[in-house]
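Omission of a single protein chain aside, the complex is shown with its protein chains in their original locations.
On to subunit A.
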């Protein structure tokens, strides 16, 4: 318990930021189903499973033009 509460000030903001990134990316993947390459399933997996880099790669390389 002592160790957990010691790390809470780090873990809570970290989790929030990662969730914001992942959720924004997933919502975008689902609502804009045209990509430069890959398909919806691949991008959802990438965005959710590869933390930080996944959403970055999606927004830089993956998203298609409107």
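Following the convention adopted for this analysis, a residue touches a chain if its C-beta (ideal position, glycine included) is under 8 Å from a C-beta of that chain, and two chains touch if they have at least 3 such contacts; residues count from 1.
We take it that contacts and distances are computed from a predicted model.
Colleague: The chain that is not shown, which UniProt protein name from "2-oxoisovalerate dehydrogenase subunit alpha", "ABC-2 type transport system permease protein", "Stage 0 sporulation protein A homolog" or "PadR family transcriptional regulator" does it carry?
Modeller: The missing chain's protein name, per its UniProt entry, is "ABC-2 type transport system permease protein".
Colleague: Applying the definition given at the start, please give the residues of subunit A touching the unseen chain.
Modeller: Against the left-out chain, subunit A lists 7, 9-10, 13-14, 17-18, 20-21, 24-25, 28, 52, 55-57, 59-60, 63, 65.
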